[in-house]
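So the structure is just underneath, and the comments pick up after that.
For this view, one protein chain was removed and the others were kept in their places.
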Amino acid sequence: MTVFHIVLLVLLIVCAVAACTSKKLINSVVIFMSFSLVMCIIWFLLESPDLAITEAAVGAGVTSILFFLVLRKIDALNVYIEDEENDDNNENNLAKGEEKGHE
Amino acid sequence: MSKLKENYKDSFSQKFSDFMTGDLEVPDEVHPRKKQAKNNKVIQADEFFSEFTDADDIKRRELYQAFRNRKFMEWINRAYNIISVVVAITIICVLLFTVSFLPAFGDKDNPANNEVSERYIEDGLDETGAVNIVAGMILDYRAFDTFGESNVLFIACCCVLILLRNDDDEPLPDEDVVDFRRDIILEKAAKFLVPVILVFGIYVVLNGHLSPGGGFSGGAIMGAALILFACAYGFERMERIFSYKTFRRITFGALLFYGLAKSYSFFTGANHIESIIPLGTPGAILSSGLILYLNICVGLVVACTMYGFYTLFKRGRI
Amino acid sequence: MDFLRNMPFFCIILSMVSAVIISIMSDRVARVFSLCVIGAVSVMSAITFFYVAGVDQSYTYYMGHFPAPWGNEIRVGILEALTATIFSIVMFASVLGGMKRVFIDVAPKKRNLYYIMVDLLLAALLAMIYTNDLFTGYVFIEIMTISACALIMSRDNGHCLVSAMKYMIMSLIGSGLILFGLSMLYDLTGHLLMSNIKEVIAYNVANGRYELPLTITIGLLCVGIAIKSALFPFHSWLPDAYGYSTATSSALLSSLISKGYIFLLIKIMYRVIGMDVIVSTKIGNVFFVFGVIGMIAGSVRAIAQTDVRRMIAYSSVAQIGYIYMGMGLGTELGMMAAIFHIFAHASAKSMMFIAADGLSYVSNDSKEFRDLSGSAIKNPIAGATFTVGACSMIGIPMLAGFISKVCFADAAINAPTVKLVIVMLALAFSTLLNAVYFMRAIISIYRPVRDEDKGVMHKANPLFIVACIIFVALNVFLGTHAQPIIDFIFEGIDMFA
Partner (left out) sequence: MLKEIFSHLMTNYYETAAVIIFGIGFTTLLLNKNLIKKIIGFNLMDNAIYLFLASKGYIESRKAPIVVNGVRDMEAYINPIPAGLVLTGIVVSVSVTAIMLALTVKLYRRYHTLDIDEIAIISKKGGI
């Protein structure tokens, strides 16, 4: 049984790392949504079903909707974040992102 | 004597007296002429901001780039990244080192399993009437925390109202009209899904004290049902059932009932007066005293807040 | 169980329920209702103070039907009631004084939301002062953080939004660390009630169990609260947050919110972990060092400011350094000096923010020194209040600041010699720096007005005058009748443990 716990925890850590290092904003939001779902399963394994339902409904549900709405609102659905070195690449993306938004 | 010199302007005494009287000559480009408040009207942020054309943005970005690209700034950024990684790693190592000294995970005689949790489990059913001990603990033993908790949600909703709500007289943002295209698939799916989700949410709220769930999770599920309905059928039909007025009334009514009911039980508890609320038979729906009604109030507050977040983010008006 | 014991409970519940009621009121009614609630709370807190001073021992009040470790509980002592009274008086005067500015700055539809935040801030402050349960303290820390952030961002200009975001990021790191420390404390002791935790910790320390996790937990809690109350290395969010928000918000933020966190830290030191364990872990020296550096650095930065509100903000970084230096001395005298300085700084700082707002109101809303010159002649009430506040901060006798500086010196004499020398030097140097920038401000606002704009004397609105009178009265009262308050603080500290 503890193997299942450990596998889920490793998956949790992988999701956390992926959510932070992914380049596109929408990727990190989707991975963060999967992070909440894995967290919901872990609550269930830790024998606290209250937390499982709340995390599923509130964490994965509403938080992700808000993230997507914000990305939609600021036309950043396709923004590509480079590292700090080549900032100019980031500029035209932002600019490109903006044009697409205003069409 | 110094006044006679022709360049007494930059003599030490003049500079000192300027400093003392705050008359420091401030070069103009450090403080560009600030936009004067037109006839002292509170400038709506977006209206003030709309005068900046795209040219201003690009000019401003050069200003930022010039500032960033100086050699000095590059060095600072690299140093900042290194220092922050080092700080984070030391924090993780220190915490991991402490975790190895903490009591073992999951064994019976941890300090946390003492007489406090024993009473919750053994007398929980008799004292609060709630089969779900966690719900009984939240809404009866430690009710003051949960009252603070629903106030956190209420205050978060007020914050988002302050930030994102534009006035009623302003025309609807254009993307609201453009955005909503009748999507048959979503509508047909919502026609089936919304009632199911709503019934499930109501079930979770009503059975909060019997099965896992309760006010927070049930309210979030009901909020999700409202969001799906607004998504599928657009805001006009939603406006008929759920306008800003009903939003304010529901939140006000639920939180006021919660506050008054809980202050009654705090007052009777503190002054050792026997409270007249019956506990009922365990296992029945109308059983555990106030917990059912408090669950309903918290469920309503959470549902309205979640829906309120969605509409405020989507179109700036509930 | 006579009726007077319910007063603190009534204060907390009244301010929470009034915040809910305000949500359906219009902004004019909300303003008056919120003021009445704050006035009622300050009267009730005064009644609690006199009741507890009379009974002369602290009592616990069950929030609910179940005794302490199971249900929530608040504990009322002399120190808590005194702090609650002074904080609610300062809040009443700040809200009264800054009311006109709120109706200019905040958009028409959002004024009643502003007063919801003020009331919930009062509720969170009272609950944090009275609570005897750590997790209740954490929930009300969250309410205070969010309402403070709302107070900053309610004025809709660019600077406020940026400083609100910075404030939010720093505070959330702080409350994350506090919750981490709290959950480790729960794991080590199994309790959330403050007095029970203390027994288990004393037992653990006695036979050497869990030595390292306890020190790490104390470190986490202290760093978390230091971040939230803007101690020296973590004060970067403070000048923007206080400098750009409306007058009432910066008055409330500077005088009440950072002090609420410091009061919770004092409670944690005395009632959760025990003063002897704190002294043995030497965390006091860390506070002492950062406090002294904060005093000097805050004052130096304040001199370089050309904007009067940012100057006052930097000076409050220095004053928070004073308080942490007092706590770092480790002796009871040092703690007493720190607590008295909490009261002195709370009353003087909010007075200066409100007065600075009155001055800038007269010189067409500009906060730069250049434009404020001669504004005290146009608005004499605001000028007088600003001068009294500045003199109290410098430490002119007959005012609160002077008494707290005397207490600091008195505490330093009984402290070990190394600390004695450092405190004396730091006190002297920082008072000199205070004098430089406050005198400059007073000189510039009283400079003779150039003849062409010898405008008519500005008649301040009556509410502003009442607020200034309350502030000056509170400051002079603290300055002249300090001895009874110091005795009450000593009694409160003994009763605190």
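Letters A, B and C mark the chains in the order given here, with residues in each chain numbered from 1 onward.
Here is the rule we go by: contacts are C-beta pairs under 8 Å (C-beta built on N, C-alpha and C of every residue); 3 or more make two chains touch, one makes a residue touch a chain.
Note that the coordinates shown come from a computational prediction; the quantities given were computed from them, not determined experimentally.
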Full-assembly contacts of the left-out chain, visible side only, are chains A, B, C
Contacting the left-out chain: of C:104, C:173 or C:275, that is C:173
It is residues of subunit B that touch the chain not shown, namely 30-32, 34-35, 45-46, 48-49, 57, 60-61, 63-64, 67, 81, 84-85, 87-89, 91-92, 95-97, 99-102, 104-108, 110, 112-113, 116-118, 120-122, 124-125, 131-134, 137-138, 142, 145-146, 149, 152-153, 155-156, 159-160, 163-164, 211-212, 216, 282, 302, 305, 309, 312-313
Note that subunit C touches the absent chain at residues 135, 139, 142, 146, 149, 153, 157-159, 161-162, 164-166, 168-169, 172-173, 176, 179-180, 183, 186-187, 192
Where subunit A meets the chain that is not shown, the residues are 2, 5-6, 9, 12-13, 16-17, 19-20, 25, 28-29, 32, 35-36, 39, 42-43, 46-51, 54-55, 58-59, 62-63, 66-67, 70-71, 73-74, 76, 79, 81, 84, 94, 98
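Keep this in mind: only the chains that are shown with their structure count from here on.
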Distance between the CA centroids of subunit B and subunit C (whole Å) is 24
The distance between the C-alpha centres of subunit A and subunit C, rounded to whole Å, is 38
Between subunit A and subunit B, the Cα-mean centres are separated in Å by 18
So subunit B residues touching two or more other chains come to none
Residues of subunit A that touch at least two other chains are none
Listed in rising order, subunit C residues that touch subunit B in their complex are 1, 5-6, 9, 13, 16-17, 19-21, 23-24, 61-66, 69-72, 104-110, 113-114, 116-117, 120, 123, 127, 133, 135-136, 139-140, 142-143, 146-147, 149-150, 153-154, 156-158, 184, 186-191, 200, 210, 212-213, 216, 306, 365, 368-370, 372-373, 440, 443-444, 447
Touching subunit C in the complex, subunit B uses residues 19-24, 26, 37, 40, 42-45, 94-95, 97-98, 101-103, 110-116, 119-120, 127, 140-145, 147-149, 151-152, 154-156, 158-159, 161-163, 165, 167-168, 248-249, 251-252, 255-256, 259-260, 263, 265-272, 275
The answer for subunit A against subunit B in the complex is residues 48-50, 52-54, 56-58, 61-62, 65-66, 69-70, 73, 84, 87, 91
